[in-house]
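Here the complex is missing a single protein chain, while all its other protein chains stay put.
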Amino acid sequence: MPKNKQLDFGQDAALYRPIYETGKGFYITVCVLLAVYLWALYLYITQVYYGLGVTGMNQPITWGFYIVNFVFFIGISHAGTLISAILRLSKAEWRRPITRMAEVITAIVLAIGGLHPILDLGRPDRMLNLLSDGRLQSPLLWDVTSITAYFTASTIYLYLPMIPDIAKLRDRGTKLKWFYNFLSWGWQGTAHQVKVLNRAINILMVMVIPIAISVHTVISYIFSMTLQPGWHSTIFGPYFVVGAIFSGIAALLIVMIVFRKVYHLEEYLKEIHFQYLSTLLLIMSLLWFYFTFSEFLTGIFGSQTHELHIIAYKFTGVYAPFFWGMVICNFVIPVIILSFKKFKTITGIMIVSISVVIGMWLERLNIVVPSLANPRMDLPLGIYIPSLVEWALFIGGIAVFMLGFTMFAKFFPLISIWEIEEGRKESIKDVEKRLRSYLPGKET
Amino acid sequence: MPKWAMVIDLDKCTGCGDCMAACKLENNIAIVSPEEANVGRVMFWMDMITTYEGEYPNIKVKRIPKPCFHCDNPPCTRVCPVYATYKNDEGLVGQIYHRCIGCRYCMVACPYTAKVFNWYEPKWPDEFKSCLNPDVSLRMVGVVEKCSFCAHRLIKVKENADMEEREIYDGEYSPACGESCPTNAIYFGDIDNKESQVYKLSQSSRSYREMENLGTEPKVIYLSKRE
Amino acid sequence: MRDLIKKYFKLLIISLFVISVLIFWAASGANPTNIQPIAYNHKLHIESVELICSDCHIYVESMPSATIPNISICEECHSDDPITDSPEELKLIKYIVEEEQIPWQQIYSVPDHVYFSHRRHVSIGELDCSECHGHVEEMTEPISYPAWLPSMDNCIACHNELKITKDCLSCHM
Amino acid sequence: MHAKTTYIAQVLSISLIWIFVIAIAIWIINLLLISIELKDVPGASIGISIIVIPVFFVLAGILTYVFIGLHKEEKKIIKSSQE
Partner (left out) sequence: MEIKRRDFLKLLGGISGAVAFSAYGCNQIIDIPERLIEMAKKGAGIESWKNTICGQCPGGCGISVRLIDGIPVYIKGNPIYPVNQGGMCPSGHSALEVLYNPDRIKEPMKRIGLPGSGKWESISWDEALQIISDYMIKQRENNKSHQVVFIDGSEQNSLMKEHISHFMKAYGSPNYYQYPSVKNSSVPFQLLQGIEQIPSYDFFNTKYILSFGSNFLEEGYSPIYYSKMYAHLREETEARRARFIQIDSRMSLTAANADRWMPIRPGTYGALALGVAYVLIREELYDKQFVNKYTFGFEDWTDKNGQTHLGFKSNVLGNYYPEQVSEITGVQSETILEIARELGINKPSLVLGDQGSADNTNSTFSQMAVYSLNALLGNFNNESGLSFTDQPPLAELPEVKVDKLATIGNKQPPIGLSQNSAFPFTNFSVDSFIENVLADDPYPVSALFLYKGNPLFNALNHHDFAEALKKIPLVVSFDSFLTETSEYADIILPDHTFLEKWDEISNIPSVGFTHVGIQQPVIEPLFNTRNSAEVLVDLGNLIGESVSNALPFENYEQEIKFRVEKIYRSGKGAIISEGLKGSWLEFLHQRGWQEGEYNSFNEFWELLTRNGGWWNPIKQKKYIKNLFKTPSGKFEFYSQLLKKKIDQIVLSRGEDTPQNRELLINSLNISARGDKIFLPHHEEVPVDEGIPLYLTTYKLLTNRNGQSSNQPMMQEMFGYTNRKYWSSWGEIHPKTAAQNGISDGDWMWIESSVGNIKVQAKVHPCVMRDVVAVPFGLGHTSYGRFAKGYGINPYSIVKNKYDVINGNSAPQATRVKISRAT
């Protein structure tokens, strides 16, 4: 692309610019991420070739990083669709610049997370057995179906609100016209089209929320349907959902802060967005703590030997650093930083978000490994030291996410342009009208 | 339908480990490399658990042979996504290696840690290949395996009985571990048959099952005076 | 660049097609070639000599494996002197003289992890050999491909039909 | 001509969604049949299929609805512009 030629982007130039102008930074990022991805791919191929022996798993710790990351990534995916659907549904006007990013995170992370059980398979070549001889009795198949449904729904939910923006790109006509033409489905912006689209989005909004909640509930069922101490608990469904939304918001905040900086979106992502979202984060943090507290309280009061073993293992045993690290990351840091206005800056929020993401990953680790490391029989404690392959695939997963996000930002606007425009044109009137309807007295 | 069950008399059992060896040899269980074995990837279908009770010097040590318990209400079969582990009509919990996709969910679900996994392709020196048991298939990398109560022996016993047009008599079908136990501490038979030794022993006041509170209803019954 | 792709695209399509045809040709039993060392004539032995299956496949009623006859079974009738003027018999005589086993190719086989018992099917189940092996008594050529594929689907189909156990552990070990 | 190619491609992609959804439905029904045959807790399977299959159909339906809705309007516009 010729550099000297300045394109006219009009009013929302900051939103168009990243699509049409490609800097050195982009190529470097893509190359680095691609390299990481290829490295991870290579190590995965060695795993397929030699067997799962290349990982650090053993008996009794038969599930390790892959399942941890599976739960973690799926959790992050709740950022999106769920938040954007709730915000849309509640007609929160400040949602407009946020929803797109949230939805993108969902779609990409879900794809990555959904592949993790395959990484975990000892015989990936026999994957098709799932299709031909699956058993719907197994929670693993519930996962397969619910994740597929969620993935389908969230992709549609990402795509449909993007149609007007794609049409805008198509109409500019400078880049990949056929591509945008294909995707824009003949959008002309007529009243009928808007009506059709809005209606579809409204239905999807309502559908996506239960699907999303079901996904993480079902993932928690993988654990709670077994008899393992520390897993066999009814609280796990909501606990996982809360954790998922919690980590999802944190991930969304990180992405927002990063791309605000990189793409200079300060105009669009204002302090107020971060304030609102971080308040939500604080609430989720407290909620998370409440759930964790209940979980362990019932465990301790139940006084079942094996349950207590595992709690002791987490509180004071080998996993104490991870456990207390999790509490600090998920509860102490968010509460301290977000409770004080002084700390509640963009930097502060960034720190909190990162700590929450790490904390939630630790939480998954704390759920999966200690229960397995303490077998019920009088066997020695299991020791789990993840191998290079497992780390590589974890880092590779993150790299793929970043790559996916970067590539998305290259082709589509990260902030919904038409929704911003719509906001400018109609919302003020709308909101005023709506407000009046809430207020006591007769509407005028 | 018979319901096969095992009774292990812990008072008689010395913990000599012969059941472990018999099992490994009968079922072609792979020997993993020393490094692997010491990080917890060793494969014993019949494992030995050591427990200590009491304070020095009045310590009681008990070694408990632990095969797969072939639960009547198995937690492992419920979670298998592909029907690779299942409970059959005779109460045997089978593991079909060629169906297994290696998700290890059943290992996670088993409260008794009875299953093992082929982390690498099992290998034998060529010379040892000739002493593999031809009745039992070799497992491949990435599948879960476990004690089968030597179900391959059952096939043969049934066939013999059918050839002679009779029922299987008590004690005719016994897994390798029970057959060669030096103290005859392992009994095997049909627990639904009130005449069988296993049934009689299971009614003993000494009998107990591991973790009965879980509701898994194991079909391996231990006899112990100490419990 | 574009031309090159266009040019080679056609080539690629054609070669893919050719390869798949070759694979089909190789994999299908449509063109059976004789893979047995001696062109054994089942029909002749069954009709003229009045042998029955278990005369040569001696363990068919008593063992899991029916076994392919080894040279000592042939020797019971054949000796150094040819009985017929068939050139195939001369081949057999050569094996007899050199005291070598005939390298028969096994046609029917089940994989390692499957237990199949002739005794169970023939003696207990009282199945006729032809159920699986086809009409051997009409075969003049040696068998080079199975009349009935011993695949799991085929096994299950028959077990379903006859209401025999479908318990995995009764075959898989 | 160009528009037509695009249109065909779009129709194809929509039908792919339907193929996908129908395939999932068939798969789930297949699993259901297996579980009934093996008496392997068919209840769970029935429960799941009752929920999942409609969800997928609704999703595909929404997509198709939008597609048709948008294209009808586009044709109208093209027609009106031609007139």
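Note that the chains take the letters A, B, C and D in the order they are written out, and that residue 1 is the start of every chain.
Criterion: contacts are C-beta pairs under 8 Å (C-beta built on N, C-alpha and C of every residue); 3 or more make two chains touch, one makes a residue touch a chain.
A quick note: this is a predicted structure, and the numbers were derived from the prediction, not measured.
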Among the chains in view, which touch the chain not shown?
-> B, C
For the chain that's not shown, point to the residue among B:8, B:101, B:114 or B:176 touching it.
-> B:176
Given C:15, C:48 or C:109, the residue that touches the chain left out of view is C:109
Residue-wise, where is subunit C in contact with the chain that is not depicted?
-> 22-23, 25-27, 29, 31, 33, 35, 59, 63-65, 67, 70, 105-109, 111-112, 144-146, 149, 151
Absent chain, residues of subunit B that touch it = 9, 11-12, 14-18, 20-22, 24-26, 31-32, 34, 37-38, 42, 44, 48, 50, 52, 56-59, 61-63, 125-134, 138, 140, 176, 179-185, 204
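By our rule, only the chains that are shown with their structure count from here on.
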Looking at every pair of chains, which has the largest contact count?
-> A-B
Work out the mean Cα position per chain and let me know which chain is farthest from subunit C.
-> A
In angstrom, rounded to a whole number, how far apart do the mean CA points of subunit B and subunit D lie?
-> 49
The distance between the C-alpha centres of subunit A and subunit D, rounded to whole Å, is 26
Mean-CA-position distance for subunit C and subunit B (Å) = 37
Shared-interface residues of subunit D (touching two or more other chains) are 40
Two or more other chains are touched by the subunit A residues 133-135, 137, 141
Provide the residue numbers of subunit A that touch subunit D in the complex, in ascending order.
-> 131, 133-137, 141-142, 145-146, 148-149, 152-153, 156, 160, 163, 178, 181-182, 185-188, 190, 192-193, 196-197, 200, 203-204, 207, 211
In the complex, go through subunit A and note every residue touching subunit B.
-> 50-53, 57-63, 117, 120-124, 126-127, 129-130, 133-135, 137-141, 144, 222, 225-228, 372, 375-379, 382-383
Subunit A-facing residues of subunit D, complex | 2, 6, 9-10, 20-21, 24, 27-28, 31-32, 34-35, 40-41, 44-45, 48-49, 52, 55-56, 58-59, 62-63, 65-67, 69-74, 77
